[in-house]
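One protein chain is absent from this view; the other protein chains keep their places.
Right after this comes subunit A.
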Amino acid sequence: MKVALFATCLVDTVAPQVARATAVLLERLGHEVVVPPGQACCGQMHVNTGYRREAVPIVANHVRAFAGAEAVVAPSGSCVASIHHQQADVLRRGGETALADEAAALAERTYELSQFLVDVLGVTDVGAYYPHRVTYHPTCHSLRMLHVGDRPVRLLRAVRGLELVELPGAEQCCGFGGTFAVKNADTSTAMLTDKMANILGTHAEVCTAGDASCLMHIGGGLSRLRSGTRTVHLAEILASTEEAVSPHQATRPAVPA
């Protein structure tokens, strides 16, 4: 299958290894990956901060950039949720009726990584090898807007060498919430503190999730604690194999030791 990769603005700019891993994984599974060069952002940050009107051209750019794609995959539950639940509405309100219909159709062909692997490609064992103790944080939008359910866990269980440990209070928000982390920095930090305590309590080496944004928040906190536990995106774990050094290690360390 020809898969268009939506890197998302955040991954593309500060965590390129996550998009790289997604591409490596899909190619290893025998699919052709294309990266539409006109892509930028899904518009969620603007919509969720109240800049609904300003989001219109961003969403329009996204819909046009992926117009011809057969299937779109993004390593971000949050962005995919926005594409599913917000984009068409934003365009419709902005008077872009025709483009709104296109956005709705595009949303139907857009998938979060774990959903694409399990539901569309029908695989849970992607042939990965990752010899680490890992805990999984289910991120709010993946959990409650996309209903990814246990798909990421099934994928992780099939990874050779990986020891999966359950995260207490997994379904509680990490406190990121986009601009919430800045607008309500103290409350966000209080939520993060509890999340980190739960993660450290598992004695996992790695905390993984399907959203680079939540991981940036959690990883940023863990890094400040010099805890030794790091955050690694689900795509990076699934892209790792015995033969090849995992792609993020090849480019740059995900989080400092």
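Going forward, a residue touches a chain if its C-beta (ideal position, glycine included) is under 8 Å from a C-beta of that chain, and two chains touch if they have at least 3 such contacts; residues count from 1.
Keep this in mind: contacts and distances are computed from a predicted model.
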Name per UniProt, for the chain absent here [options: "Acetolactate synthase small subunit", "Lrp/AsnC family transcriptional regulator", "L-lactate dehydrogenase complex protein LldF" or "Nucleoside ABC transporter membrane protein"]: "L-lactate dehydrogenase complex protein LldF"
Selected residue (touches chain absent from view) among A:K2, A:R160, A:H203 or A:R224: A:R224
Of A:V3, A:L25 or A:V47, the residue in touch with the unshown chain: A:V47
Where the unshown chain meets subunit A, residue by residue: 7, 9, 11-16, 19-20, 23, 35, 37-41, 43, 46-55, 57-58, 60-61, 65, 140-141, 143-145, 171-173, 175-192, 216-217, 219-221, 223-224, 251-253, 255-256
